[in-house]
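With one protein chain withheld, the remaining protein chains of the complex are depicted in position.
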Amino acid sequence: MKFLPQDQLEAFLAHLAESAIVVAPQRDQDGVLFFQPWEAGAEVEFEQLLTRQSPKDYVFRQTETYLKFGYQMKGKAAAEEEEVGGKKSKDEPAAEEAPPAEGEEPAHEVLQVETVEDAPEQVIFGLRPCDARGYYQMDQVFGGYGGFYYDPYYMAKREATTLVALTCAQPWSTCFCTAVYGSPSGTDGVDLLLTGIEGGFTAEALTERGENLLGFGGFADVGTGQADAAQTVKDEAFAAIDPPFEIEGVPQGLRDNFEDPAWHDLQMRCISCGTCTYVCPNCYCFNITDEMVEKSGERVRTWDNCFNPGYTLETSGHNPREQKFARFRNRFSHKFWYYPEKYDSLLCSGCGRCIRYCPTKIDLREVIRTLGRPHAAEAAPAEDSEAAGVHAQTGEDL
Amino acid sequence: MAQATETATGTTASWDGEGRVKVVGILCNWCSYAGADGAGTARLRQPFDFRIVRVPCTGRIDPLHILKAFEKGADGVLVSGCHPGDCHYAEGNYYARRKLELLERMLPQLGFEPERFKYTWVSASEAQRWQQVVTEFIKGVEKLGPREGRAL
Partner (left out) sequence: MSPANGNYEEVEQRIRELARTALEEGRVDYFIGWTAGYNESEVIPGFVRSADRVDALVWNPLAAYNLTAFLKRKMPDPPQAKIGLAVKGCDSRTLVSLLQEELVDRERLYVVGVPCEGIVNRRAVSKVFANEVVKIEVEDDTISVTNQDGETKQLAREEYLLDHCRSCKYPNPRYFDDLAGEAVTEPEDQAPMWREIEEFEALPEAEKDRLMAEAFEKCIRCYACINACPVCYCWDNCVCRARQPKLVSQKVNAQENLMFQMVHMFHVAGRCPSCGNCDRACPVEIPLYLLHRKMNKELKEMLDFEPGIDLEQKPVFQTFDVNDPFGQH
């Protein structure tokens, strides 16, 4: 463990920026906190706990160009074509049909494809353990099981990314990482963990990448009591979060309650936008489209979300999740039931952004409390879910 | 058919490399398109940097068509139809007028110079007027030059 004095922070960022793009939380023109590429002199904000969006965009881009393509004329008459801009007048078909001269290629269209590689070395600085855990969980989808699943676009960026996380000293009321196996000082996916204490940060390297970062000259050895101070910060933050639900049994609960009418009540105020999924550090659904203008275009991958009407629309015209409640149910079931069945973790890291930035503040905790209880447990008096105490609305209806 | 329509069929060669602008005209079939055709037949000199989209009536035009043209790289858009009261479908241009007026007033909010968009009325017999309208409009756009790196 090392110690980074507060006055060395900017020097450390500058040091990192020498060899990589540094992405850190900064306020925009409207005072909203986002992860943005850092330039010397820019003010980094660590006081506010969470950025508006998770930093997943830097690895799993909202718009990612896979490749660019276009058709071009080759061979005889290509030059002529150029001259009139690809448009042949109907009056002169003879010229086009004339046999090519000896050794000359006949006119033909050639498809040209250019792949796009865009995976710069980058350091995501000051993200929270829940954001880092988002990457950790997405990694399984895009490169998990020893590469059994492998997405070269995601993985190229992920492998070029170092995560420097910051322990949350003061969780918000919407935080619930401790309920989903996380912690305000969690280390999943983290390369270097900083913990704010008096006068600076303690730094723990968790991977080789993180170890390399400690080579920066501004680090001091931890002084007496500094390690303990960091531990106190971590413990206090952990204790500050009252887990709003018991995660054991939630997958079974969602399975048991699949047809529960409470889904209909809980989704009433959902407006079927995609805010929750786009601010989420874990949601990874995407769509691939060919964007063409005339004879050239791009193949792009864009974020998609399960509230999008086209998300499950089949070619036949049938849409298995045509109704809003089904889309709503899918989001929670995917995070807490389908995904854990396929992979070895949940698809939620408890940052609470979906609660806070939802236009109608739909509360994931309320949904899980209401519908994540297995039927077997129902028989016994279940007081535990009420004890959560965050906001004592039950989900049935008001 | 005159120059204007020749360009409308999509020759790109003349646009490139000469610092010229791309202007899209959305013309009603019954009046302005015929007026432009008349101008060509009469061999009236007209700017070349002009692509025409022929629509059955200006009432068919959605303000978004115009924004889409700008988005895809047009430097100016000129809409022209029958004079109010003269619509082939009796009232299409009255509906269009409200929509186009709102668009014209909204464009500056998005950072468009007012000279980049105009809606006007030219009848089938007004070849002379067409020549004047299109020349003036394109001169205005040329003065501003191409739109590059714009918000929309």
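Per-chain numbering from 1; labels A and B assigned in written order.
The rule we apply is simple: a contact is a pair of C-beta atoms (placed from the backbone, for glycine too) under 8 Å apart; a residue touches a chain by one contact, two chains touch by 3 or more.
Please read these numbers as outputs of a predicted model, since none were measured by experiment.
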| item | value |
| --- | --- |
| Selected from A:Glu47, A:Glu117 or A:Glu341 as touching the chain missing from the view | A:Glu47 |
| Hidden partner chain, residues of chain B it touches | 62-64, 67-68, 71, 84-85, 91, 94-95, 97-103, 105-106, 108-113, 119-121, 150-152 |
| Where the missing chain touches chain A, by residue | 28-32, 34, 45, 47-49, 52-53, 62-63, 170, 172-174, 264-265, 267-269, 271-275, 277-279, 287, 289, 291, 300, 302-303, 305, 308-310, 313, 322, 324-325, 355-357, 359-361, 363, 390-391, 393, 397-398 |
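Following the convention adopted for this analysis, only the chains that are shown with their structure count from here on.
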| item | value |
| --- | --- |
| Distance from the mean Cα position of chain B to that of chain A, given in whole angstrom | 44 |
